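With one protein chain withheld, the remaining protein chains of the complex are depicted in position.
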Amino acid sequence: MNKIIIPSKKGKQGIGAGVWNLGPGRDPFGGPTRREIPILDRIPLLAAAGVTYVEAHDVEIPSSDVTKAKKLLKQYGLKMGMYTPSFFAEPIFKDGGMTSNDRTVRKQALQNALQAVDVTVELGAEVMVFWNGREGFDFVLAKNGQDSIRRLIEGFNAVGKYALGKYGKKSPRFAIEPKPNEPRANMYLSSVGEALYLISRLDPAVQPLFGLNPETAHSRMAGLDYVWDVELCLEAGKLFHIHLNSQDTTRYDQDLPFGYMEPLKDLALCVVLQDAKWEGILAFDVKAPRTDRQEDIADILHTSAANLQRLWAKAIKVDRKKIAGFRSTQRYTALAGYLAKCLY
Amino acid sequence: MNKIIIPSKKGKQGIGAGVWNLGPGRDPFGGPTRREIPILDRIPLLAAAGVTYVEAHDVEIPSSDVTKAKKLLKQYGLKMGMYTPSFFAEPIFKDGGMTSNDRTVRKQALQNALQAVDVTVELGAEVMVFWNGREGFDFVLAKNGQDSIRRLIEGFNAVGKYALGKYGKKSPRFAIEPKPNEPRANMYLSSVGEALYLISRLDPAVQPLFGLNPETAHSRMAGLDYVWDVELCLEAGKLFHIHLNSQDTTRYDQDLPFGYMEPLKDLALCVVLQDAKWEGILAFDVKAPRTDRQEDIADILHTSAANLQRLWAKAIKVDRKKIAGFRSTQRYTALAGYLAKCLY
Amino acid sequence: MNKIIIPSKKGKQGIGAGVWNLGPGRDPFGGPTRREIPILDRIPLLAAAGVTYVEAHDVEIPSSDVTKAKKLLKQYGLKMGMYTPSFFAEPIFKDGGMTSNDRTVRKQALQNALQAVDVTVELGAEVMVFWNGREGFDFVLAKNGQDSIRRLIEGFNAVGKYALGKYGKKSPRFAIEPKPNEPRANMYLSSVGEALYLISRLDPAVQPLFGLNPETAHSRMAGLDYVWDVELCLEAGKLFHIHLNSQDTTRYDQDLPFGYMEPLKDLALCVVLQDAKWEGILAFDVKAPRTDRQEDIADILHTSAANLQRLWAKAIKVDRKKIAGFRSTQRYTALAGYLAKCLY
Partner (left out) sequence: MNKIIIPSKKGKQGIGAGVWNLGPGRDPFGGPTRREIPILDRIPLLAAAGVTYVEAHDVEIPSSDVTKAKKLLKQYGLKMGMYTPSFFAEPIFKDGGMTSNDRTVRKQALQNALQAVDVTVELGAEVMVFWNGREGFDFVLAKNGQDSIRRLIEGFNAVGKYALGKYGKKSPRFAIEPKPNEPRANMYLSSVGEALYLISRLDPAVQPLFGLNPETAHSRMAGLDYVWDVELCLEAGKLFHIHLNSQDTTRYDQDLPFGYMEPLKDLALCVVLQDAKWEGILAFDVKAPRTDRQEDIADILHTSAANLQRLWAKAIKVDRKKIAGFRSTQRYTALAGYLAKCLY
C-alpha cells in the first residue's frame, strides 16, 4: 500500500502509529486471541498499512535492536516518529519511576530515561514521549504528593540537562503525555493543564525542550474536551506531538479508531490544527481489538486513517468566515448545525 | 416553514418537540437570558420550525388551557405527540410523587396522574409519559427502597386501571422515561432495564398499557449505549415513544441537539429503527441554550431536525448485507470503518 | 488465623473470597509483579486469611481438579461459596458466549455452562454465578441486539432446564452479575435492573432458579447507587449472592478493598442487609494490587474483612427509630449527618 497522505497539511507528511497498536489481543480479562507478532516484524505491517512514522517503547525496541530496526525502517521507507521509555510494564516500576517511593527505582528510571534519549537520537526520532504510566497512587497518602512533584521536576530536569549537554541544539524534544487514571487510580500529570504547569516549573534552560503529547482519549477519560486541550498546547508553542484515537468517555482506556466516537469534535480538531499551521506528525494510538482476526489486525489503522483523511479534507472546506459570523452573533447552536452539515 | 418529513419512515410522519424546548435560558447558575414566551405562544413557533407533534407537561398546559391549546393546534396543523404530568417542578413534589415519604403527597401525585390521563385523552395524544424526576433520594437510607418499589408498582397499577376502566381500548399508552440522576442524586427507574423490569411487575391487566420513552442523553448519563437500550425496548414491543438529543456523557443533563455529539451512534440508531419498521414519533427533547438570542430560539430544533433528516437518509443507504458480512467474519473494526464512511 | 465472623448476621456465617483475588499483579499495562501461585495453593492462603467460602471459575478449578479441590477445602475447613463458568478468558469467547455471532461458540458456551452446573454441584456450592464478561459489543451494529436478547433468554432457559431436570429441588441457584462495560465497550446485562428484567423473560419453570449477584463496584462504574440496587434485588427475593468491594466510580474496574472509597454507603448497605435478615454469604471480589509484595498478598482480604466487621457492628447500632424520624420529617441532611456520626 502507498503511504497515506494528508492533503494540504503543513510540515510533516504521512501518519504515525505505534508498534504496540498491532498487539495480540490481550486485555485485563483474557489472554491473547492472535499470534504475538515479533516487534520488528510489525514494521513491514505498519508500512503495508500506509504508515510513515513508527513509534516504539524502549522495551519494544531496546538498544540492542536499534541496528536491525534502522535497517528495516530504511528498507520500508519509514521513519521513527517518536520513541518512549516505558516506566510501567516492568515489575520494578510497579509504583512508578521518577516518583517511586523506592530511591533505587527512581535511579533506575532516570537511567532508563537517559538511555532512551540516546536511542531516540540513534533512531532519528525528533521527539521522545514521556507517558509515565505509574507515577501516581492507588490509595490516598501512599505517597507524599509534594515530594512527588519535586521528584518529577528533578527527573525531567536531569533528562533535559543530559540531552542538552550531549546533543545541544540537536537534542530531541520531550513530549509529556497526560492521563488521569489507569493503570493507577490517580495519576500525576493527569491533564494537559497539569503537564503545562509542570513544564513551567522546570529549569529555564531545559524548558524549551519540553512540551506535550496530548492524547484525545486521555482527555475524554476525565470528561475534558480535547480541542481545548490542543488549543492550550498550541498557544503555548508546546504541541510537540499528538495521539489520535477515540474513547467512549469516563471509563477504561479503549484506544478506539480515530473518528469513531465523536467525529464532529474530530472535525473541529482538524480545523484547529489547520489554522495553527501545525507541522508535527498526526499519529494514532489505537489498539487492534481482541475480536479482530490475525489477518485483519491492521483494520484499526485502515479505519483510523481513512477517517482522518476524510475529516481533514472536510475541515479544509469549513468556511472560516461563517464560523466568525456565528461567533460574532453568538449563534452557537446554528454553528453546531453548520459543523454537522460540514461533517455529514 | 413546511412540516419536516422523514422520508421512508413507517407509521407516524413528522417530528415531535416539547414546548419546554423553547425556554427562556435559565440554568442552575443564572436566570433567564431571553423573554419567557407564554406556553401557548410557543405552539406557533413549533409549527414554524416544522414540528408536527407537540409535547407538554401538565403544568404547562393545565386542564384549564385545553380548549385554547386544541384550537391552536388545529389552527397550526399540529397534533399532540404526548402529554406528561410533572412530578418535579412543584415544591410539594420535592421528595418525589409516588415514592414521597409523605402519604398526602403520594395521594396528590396519583390525583395529578389521573387528571393527566384525562387531559391526554382530551388533547388527543396517544401516549402519556412518566418522567418521575424526583422519585429517588439524595442521601442513603432517606427512603426505604423496598417500599419505594411497591409504591411505584401500586401507583402505576392505579393509573393503568383508571385508564382501562374509563377509556378501555381507547386508553392512551404510558411511556416511562428512565434517568439515572439529576435532580436527585440517585433516581429510581434509573435505566431502561430497570423500567422494563418494573413493568414486568405490574398487574397483567395493565401491563400492555405500559412501555418506555428512552431518551438518548439519559442513557449516556450512566455511560450506557442508547442503541442497545432502544433494542431492548423494541424486542419487548415496548418502544412507545422516543426522545432524541445528545449529551457529553456522565455529567449534568445537557439536552444538546440530536446528531451533535455522537452522530455515528445516531446513524446506527436510525438503522435499528428502520429495520424494526418502528411507527412511533421521532421526538426531540432539546433545550435552547442560554446563549441563543430570542430570535434564534428555534435554532436547536432546526439543527436537530436537519441532522435527523440527513442521518435517516444515510441510514437507509447503509448496506445491510455488508453489515451481515462483517458480523459473520467478526470484522468489527472494519464495520466501524464502513459506518464512518456511510456517515461522513 | 481463625475464621472471620460477622456477629449477629443471620444465616450463613463467615466471609467469601475468590481464588482470583490473590493473583500475580498483572494489569493491562504490565505483566506480573508477584509469583503466580497455583490455584489450589491459594486455598490454604484464603483459609489463613479467615475466609470460610471459596469462589472459583471453571478455568481455575476445572472438572479434573474437583477431587483435589474438595480434599483441600475439607482439610482447611472451607466450603465452596460459588462456582462460575468463565465466558471471557479464552480466545474462543472473544466475542461473547451465549451472544457470540458464531453459532459454534454459542454451543460451546452452553456446553461449558452445563458442565459448570455439574461441577458446582460436585463442589457443594449452592450458587453458580454468571458474569458473562464478553456478551456485548465494542462497535455499534456489531451484533443484532434483539437476537442477543433472545439468545440470552434461550441460553439461561437451557441451563435452568438442565439443572432442574438433573437435580430437581437440589439444583444450584443461578446468580447473574451485571456490569456496564469492560472488557466490552458496551455489555449486555449492564445493570441490576436489566438483569431482573431478563429474569422476568425466562421460562416460568426456571425463573425461581435465577437471581442476582450484584457487585458494588459494578454499579458504581455506571454511577449507580448499590444500596438501591441491592434493595431492588431484596424486594424481588432475588439477592442470591453479593460481591463487596469498592470503586473510584466511572472508570476502569478496580476491585478496591470493601469499605475504602465510600464507607458511609457501605454502612447503609449493612443496615439494609440486616433489616432484610439476609442469609447469604458476604463475599469479596477484590484484587491484590500490583504494588503489594508476595508476602502481603492477603492484605486486600485483611483490610476488606476488618472494614466489613467494623461496618457491620456499627450498622447494628444505627438507631432505626431515628432513621424513621428523619424520614417522617424529611430531614435528610440531618439523616446524613447522623449516619456520618454512626460511622466515624
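Each chain gets a letter, A, B and C, in the order it is written, and its residues are counted from 1.
We take it that contacts are C-beta pairs under 8 Å (C-beta built on N, C-alpha and C of every residue); 3 or more make two chains touch, one makes a residue touch a chain.
Note that the coordinates shown come from a computational prediction; the quantities given were computed from them, not determined experimentally.
Contact with the omitted chain, checked across A:R106, A:K265, A:K287 or A:K314, is made by A:K265.
Residues 25-33, 88-91, 93-95, 133-134, 138-139, 181-183, 185-186, 221, 248-254, 256, 260, 289-291 of chain B touch the missing chain (whole complex, contact as defined above).
Chain A residues in contact with the hidden partner, per the touch definition given at the top, are 94-95, 101-102, 137-146, 148-150, 180-181, 185-186, 188, 190-198, 200-201, 221-225, 227-228, 231-232, 234-235, 250, 264-265, 268, 271-272, 276, 323, 326-328, 330, 332-333, 335-336, 339. With the whole complex as reference, residues 223, 248-251, 256-257, 259-264, 288-289, 291-293, 296, 299-300, 302-303, 306-307, 310-311, 314, 329-334, 336-337, 340-341, 343-344 of chain C touch the missing chain.
Here, only the chains that are shown with their structure count from here on.
Computed from the mean C-alpha positions, the centre of chain A lies at a distance of 36 Å from the centre of chain C. Centroids built from CA atoms put chain B at 40 Å from chain A.
For this pair, chain B with chain C, the centres built from the Cα atoms lie 34 Å apart. Within chain A, residues 248, 250-251, 256, 260, 289, 291 each touch two or more of the remaining chains.
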